[in-house]
Every structure is written in structure tokens, then in C-alpha cells.
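The complex appears here minus one protein chain, its other protein chains still in place.
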Amino acid sequence: MPDTSHKPRDVMPEHARTLPARYYVDRECFDREMDRLFAHMWVCAGRAEQVAHPGDFFVRELLGERIVITRGPASVNAFYNVCRHRGTQLCTEAHGTFPGSIQCPYHAWTYDLDGCLIGAPHMDEVPHFRKADYPLHRVGSVVWDGHVFINLDPRAAPLEAQLGALPARFRAWRMEDLRLGHRIVYDVRANWKLIVQNYNECLHCPNLHPALNKLSHYLSGENEPLQPTYMGGRMDLRPGIETMSMDGTCPRAFLPHLSPEERRCVYYYAIFPNMLLSLHPDYLLVHTLWPLAPDRTINICEWHFHPAEMQRPGFNPADAVEFWDMTNRQDWHVCELSQAGISSRAYTPGPYSNREDLLFAFDQMIVGLHGE
Amino acid sequence: MPDTSHKPRDVMPEHARTLPARYYVDRECFDREMDRLFAHMWVCAGRAEQVAHPGDFFVRELLGERIVITRGPASVNAFYNVCRHRGTQLCTEAHGTFPGSIQCPYHAWTYDLDGCLIGAPHMDEVPHFRKADYPLHRVGSVVWDGHVFINLDPRAAPLEAQLGALPARFRAWRMEDLRLGHRIVYDVRANWKLIVQNYNECLHCPNLHPALNKLSHYLSGENEPLQPTYMGGRMDLRPGIETMSMDGTCPRAFLPHLSPEERRCVYYYAIFPNMLLSLHPDYLLVHTLWPLAPDRTINICEWHFHPAEMQRPGFNPADAVEFWDMTNRQDWHVCELSQAGISSRAYTPGPYSNREDLLFAFDQMIVGLHGE
Partner (left out) sequence: MPDTSHKPRDVMPEHARTLPARYYVDRECFDREMDRLFAHMWVCAGRAEQVAHPGDFFVRELLGERIVITRGPASVNAFYNVCRHRGTQLCTEAHGTFPGSIQCPYHAWTYDLDGCLIGAPHMDEVPHFRKADYPLHRVGSVVWDGHVFINLDPRAAPLEAQLGALPARFRAWRMEDLRLGHRIVYDVRANWKLIVQNYNECLHCPNLHPALNKLSHYLSGENEPLQPTYMGGRMDLRPGIETMSMDGTCPRAFLPHLSPEERRCVYYYAIFPNMLLSLHPDYLLVHTLWPLAPDRTINICEWHFHPAEMQRPGFNPADAVEFWDMTNRQDWHVCELSQAGISSRAYTPGPYSNREDLLFAFDQMIVGLHGE
């Protein structure tokens, strides 16, 4: 049974206020977050189905780097897009398929799909030169339930440590079975943390998202306390509502392994630093955040469905796509307004309500990250 | 009788030279001028008729801030465009009318037209929270003769101190009675001081403005010595010329309260830091300057006329608009050329003529402002 009691949340401490402006505006703060979070944690890059066959690749931009994610004979690999000869970028397309090897367009140095240098014209005339010394610069890569994660830190802890209890909790959705139904890339003129914060409270829903509030009451559900590497909670569908869609009906079968309780709610989890995972009864919504500047974030939003549904004649994800695209645009708009207002000399930290508990906890973590 | 003797001006001191390049090029100098002039003096923002009724508002950008000027029940108010909850910008339009109150689009915090917080959903669950602690951040605002001035400094002296003798001197134009006939917004790639300097000498008129020089001889009139907060002077219309217009005739009645002398000349006053006030026998021309960068200034130019004339069938301000728009464009062009040339490593301060007396005085004031 969904929780419809709307029980009150804990009362916020008296000093619970939003962060000072520098966390959203200063280049230094941004660089520190890029360094301490995005350069050391596992970052969700995309889906294993994007590299279904050896040589398939796609490119993601992280910390100004263009990272090439590709499939080798044995595993998914990720490399910096840099030839070991004279530094030339190897790959100019956003996605595609390498023909069995990766060749630099400049002097034809050639690498296999595991990044080993296998061709270097005229370098055999150079004594002491050994191909084995010049593999592609590697980036960590691993797959969880169909999601590809990358990590710039060669000494990173395993992904499992970062995901904590989530793989077990979300096992029933069998995310690795799902397939991409739609993708929209948004260019948001706001700090990445404003998007995370916006995602983790629904106090704004009655005012900003009246359509959403008709499907799922903004006071419903429950938050889990902040974890070291993720935060999130559950919201309940209103009676008669089947899923988050334009009219609240669900034209698809529910995902096959969900419990009755799991079919009556939506889970919203932010997995730090860049993944927003929204688990619906019949589909998976994933946002990945790609910060470009203190005031700019690329947001890749994808809808994934069960392949059995996608193969049915007349499969149409529009009800879910339109609903969340509308809601996304409302959210990015206020995130951009917040970014602009927080940049004002007049901005002072403001008081949080009890319904913004996860935001306050997240802010505390960010403050700690900066060593302040 | 207009002065047609073109009497010689005082001889400039031998060291009278233009300012070093840094005053026009360096970010530091720009920031210091923004801080010491634009953040502490009264800045002309627009006209009271733009906020004729309670709730009417318009927005001006000053020091990167978007200031909302609106009318409350009792007075014209100005506010920073920042919600006290999470810093969101309240107002996204350049002008419009608030429906009796100002509501944040994010979580619906609501303020009355005097800036008091009157609604904050769910904040009543938070102990110690008092609405009275969170009014909108206020900016000083006051009206002189129809002109709205704003001031970012909460401890600013009254506007009267800044205007000095001008309200009495220009009383006869009854500027508060006049109404907007036309507005053009220019984006000028030049330092704001180059526009002020261009405005305060007519030595360039025979070469740059041959049409203007036919209406008003460039050596006519007289300058008032520089005052602490403004500078300006008078130029005389040539015999047979009625006003500054494309053909020198005036298709409108003169303003009703001018003396015969006031009808035979044009007053040009720069009221620091951002207002250029040009009083004609039959209309008022106002430029307001909005510096965006050392080399970029938004220039809002307005033509105001007597409402009795504007209500006549066939009223057409084109003769005055076209004349000054043509002249403005000539001026901004050379200001932009000066900005570009002054940025050259080859630029060295050059000698002023006796006809550039106000510029030299203005430069001295600017040097003093920088504490140099």
C-alpha cells in the first residue's frame, strides 16, 4: 500500500540555510569539485548497448577531456582521445564503429581495441623505440546492470563501494535488460549542484509542475537519509495513476519482476557525482550530468524500456517522453533562474524548509568536500 | 539673443593630454569606476511613466545586477531580482505588470509590491522562521521631474546633493509632464567615458556631423565649468533654425514655459555617472549609459515630447528621431574607433585643444577618483 499519510519530516536545524554563492559561481570551487568528485569517482557515461559489438564507440566530455568508450574483444574499454606520437585526437565522431583497430589520421599510428600500439610507420628506424611503451592512455571502465561507468583515477576504489546498497535494492528492475527508447540532450545554464538539488525535493512541484503533482502528491513517499555516495527516496503514485505519463495511464506492461509495492511508486536516486536514476513501474529514466563550467551543465536524459514492449507493433514512448521533457524544461528553467539570482551581490543564503532535508545534507557534504 | 561671437576659450595648460590607455582598457580601472561611481551615485534608470500604475515594472542591468523597478501603493520601489529563499530570479521579463504581488516561480514565495514577504509555503513548519526577516533586498529609488533614479548604496546622500543647481535651472522644461515618443537602444563597443567625452565637445562636429553643424555652429554657446557631479553647456541654434531636426524646422509647438532665450539654444548636460540630458526647445533627449565591460556600453536613448503635441492628429517625431539617430550612430562609430585605437600598444596620450576643456576637467576628476 502506498503511503498517503504525508507524515511530517524532521524539523531542520535553525541554521539550515542554502550555500553561499561562491559554491555556485566561483571557478575555484568548480575546479575543486571537478577534481575531488568527477576526477575520482565513477561517472556514469552511458549504456552498454551503445557499445554492443567490438569496435563500437561513443565519446563523452569530462573535465574538458574527450573520453572514447569502446568495446574490445573481452571488455568495455575507455581511453583518452590522444595519440601517443604527437598528441593528435584519434576520433572526431561522437559515436561510430572502429574497423577493428584505431588509427591516427595524422601519421597512421595504429592501436588495437585494447589500446595496444600495433603500427607506427618508420619508428622501427629509431633505436630504443618499443611499441609496448606506447599504449593508449587508459581510463577505468566497468558496467553495472547495463550502465557504463568510467573513472579518471587509476587508483579508484571499485564501483561496488560507490553503489553501496543500490544494486541489491534495484535488482528487480533488471536494468541491463532494458533498451533505449529516447534520448534528449539539454544544455542547462546552471551549476550541476542546482540540478541535483532540484531533483531531490518536490516542494516546488505544486507551483512548478502542476501536471506532475496530479500524478504523484508532492508530500507523498519518503526520503532515505543521505549516504556517502548517493541520496534519494520514493514518491507514491496517486490512486488510479499507473505511471508518470501525460495522462497517468500506462500503455505498456509493467516491468516483469517488480513487486506490487514497486509498481505503485517511483524511486528517485542521485548517485554522485553525475547520475540521476528514476525507476518507474514500466520504464527507467536516467539523467547524466556533464559540467562544463560553474554556470553550465550538459544534461543527457534517456528513457529505457523493456525490449518485449519495444518490439510490439505500435510501441510509442511519447506519453513518458513528453511528460518528462515538459517537466525537465520547467526544472532547468528555475535552475537557470537560481544560477542567475545566486550570482547577485544581493544574494544571501536563505532558510530551508523541512521538505528540503536532502538538500541540506547534500550541502553539508559539499562543504566538507571543500574542506571548509 | 544667441551668442554668435564665438569667443575664444581659455588656453589649456601645456600638459593637458588625454588619459593613459589603462583608464579605457583595464578591467581593474573599470571595476573601480563601477564601484566608486555606479555603485554609490544615483543612476538614472528610466521614467516614472514606465511604472505609471502599481505593479508596473521594468528591469535595468547595473553592475551585472538585474534591478527591478516597480510601483508600490505609495511610491516607486526598486529591488534586486533575487528570491530570499533559494536565490531564484523572480522576474524574467524586461518589463510588464505584476498582478498585485511578486511570486517566485520556484517554490512560490510571494512578496507584496513594497517587497514584504507575504507567503512562504511550508515555512510555518520551521520554528524561528519569521516572514518579516525576509523582505526583498531593496535598492534606493527616487523620482526627479519624471526621471527615476536608483542607488545601490544604502547610505547614499539624497539625490538633491547630486543634482545641485540643475533642478532649478531646468524647471521651465517641466520634464515630468513630457512623455516618451521614441526609444532606441544602442550597443556601443566603447568605454562609457568615451561616450561622455564625445558628448561634451563639438570640435568634432564640422568633420563628423556636417548636418548638425548647419543647425548649430560648433563654436557657438558656452560651457559651464565642471561641477563635482555634472558638466555641460549651451549651444545656440543658427538664425532661422527652430530646433535640432532633419531640416531645422520645428513641426511642434515649443514647450509652454520656456523663455525666449531658452527657445534659441540646446542645453547638453552630462549628469554623472550615466545620464546625458539634452534639452531642446520642443523636446527632451535623454541618453542613459549602462557599462557592461571596459569596452562595451549599452546606451538607451529616448525622445520625450509634450503630451498635448503627441495627442494631435498626425503627430510624428521622425524629424527629431532621425536627426539624432543619424548623429548618434556617427558618434558611436568614432567612440568605437577610439576604443580600438587607445587599446594599441602605440597609443600615447595626445594633446587637448582649448575646445576640449570639459574633457580635460572630467579626466582630472576620473584620475582623482582612482586615487592617482
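Note that the chains are named A and B in the order they appear, and that numbering of residues resets to 1 at the start of each chain.
FYI, a contact is a pair of C-beta atoms (placed from the backbone, for glycine too) under 8 Å apart; a residue touches a chain by one contact, two chains touch by 3 or more.
All figures in this text were calculated on a predicted structure; none of them were measured in a lab.
**Q** Could you tell me which of A:Q50, A:T88 or A:N213 touches the chain that is not displayed?
**A** Answer from the full complex: A:T88 touches the omitted chain.
**Q** With the full complex in mind, choose from A:P13, A:P73, A:P105 or A:P225 the residue touching the hidden chain.
**A** A:P105
**Q** Which residue numbers on chain B touch the omitted chain?
**A** 8, 11-12, 14, 18, 21, 203-204, 206-208, 333-334, 337-338, 340-348, 350-355
**Q** List the residues of chain A that touch the chain left out of this view.
**A** Residue positions of chain A that touch the missing chain: 63-66, 80-90, 92, 105-108, 121-123, 125-129, 134, 137.
The definition used in the following text is that only the chains that are shown with their structure count from here on.
**Q** Could you report, rounded to a multiple of 5°, the rotation needed to superpose chain A's C-alpha atoms on chain B?
**A** Rotating chain A by 120 degrees superposes it on chain B.
**Q** In angstrom, rounded to a whole number, how far apart do the mean CA points of chain A and chain B lie?
**A** Here chain A and chain B have centroids separated by 48 Å.
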